[in-house]
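The block underneath contains the structure these notes are about, expressed in C-alpha cells.
Note that one protein chain is taken out, while the other chains of the complex remain in position.
Let's turn to chain A:
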Amino acid sequence: MRAIIFLQHFRGKAAAGILTAGVVLLCGASLLLPGVLGARQEAALTESPLPRPAVAGLPDEQARAIPILYDLYRARLQPGNFGWQEGDASLLPQLEQCLAHLAEAGVLPREMTESVQPVLDAAAAGEEGASFLTQQTGSFAGVQITAGAGTSGRSGPDCGFVSAVWDTATGGVVSLNLSGQLPQADPAAMLDAWRQDLGLDALDDWQDEAMENGLTSWSDKAQVYLYCAVEETGLRLTMTNLSGMDKGKS
C-alpha cells in the first residue's frame, strides 16, 4: 500500500515536472520566434527578384513609347530649366528646318512660314537691333529671335518675333511663338496636324477645349497639355508636360 502511494506520489511529481519542462521549452521556443521569423523574412528577400514599386506620376506606358513624349518627360526630370541665354545664329539652320517641316506637315500655312523668313534672314545677316537667345535642355534646343528695326521692304504680313523649341533627336517642335502681322489660320486644323506630326494621335484620350482665339487639348496618358492660339498679331503652339497634380496650375 505504501509502495502504491509512493508510486502515485512519484508519478504525480514526475508528471508535474514534465509539464513544467514542456511549458518552459514552449516559452523558450516562443521567445525565439520573432528572431526565427525575422531571419526567414530576410532570407526570403534575397531568394529571388521581387516586384518593383511603381513610380507615381509617370505617363502611360503607351505614351512613353512615343519618342517625343519620352524625351519631353526625361527633360522635365533633368536638373535645370528651360532657361534662355544670349546666343548666336548657329541654331538658325535647325530652326529653318523645323519651320519647313511644320509647313510640309500641314501644321503651318506656307504663307505663315514665308512671312517669318525675312526675320530669320535679317537675324542671320546681323541686322542692327536683332537679338538671339538660345537654350539647351537635354535633347531639346531652342532659339528666340527678335527682329531689328530695319526690316523694311517686306510685303505681306509682318513678323517681328520668332521663338521655337524642338527635340533635336526627333525633330519635333514642342514650342513655337510667332509675333507680328500674320495670315489667318484655323487653330483646330493646326492642332490636329501638329498632333499627328508628333505621333501623339496614337493616344486616344485627348480632350479638346475651345478657348478665345484658340484650342487646348489634354491627355491623361501622356500627361501633356497642347495649346494652339491664332490671332491677328501672333501664333502660339505650346506642348507642356504636366503630371496630374500640375494640370490646372499653369
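Structural remarks
Keep in mind that, in the parts below, a residue touches a chain if its C-beta (ideal position, glycine included) is under 8 Å from a C-beta of that chain, and two chains touch if they have at least 3 such contacts; residues count from 1.
The working rule: contacts and distances are computed from a predicted model.
UniProt records the chain missing from this view under the protein name "histidine kinase", selected from "Monovalent cation/H(+) antiporter subunit G", "(2Fe-2S)-binding protein", "histidine kinase" or "PTS sugar transporter subunit IIC".
Residue in contact with the omitted chain (choice from A:106, A:138 or A:234): A:138. Residues of chain A that touch the chain left out of the display are 12, 15-16, 19-20, 23, 26-27, 30-31, 33-35, 37-38, 41-42, 45-46, 49-55, 58, 67, 70-71, 74, 77-78, 138-139, 169.
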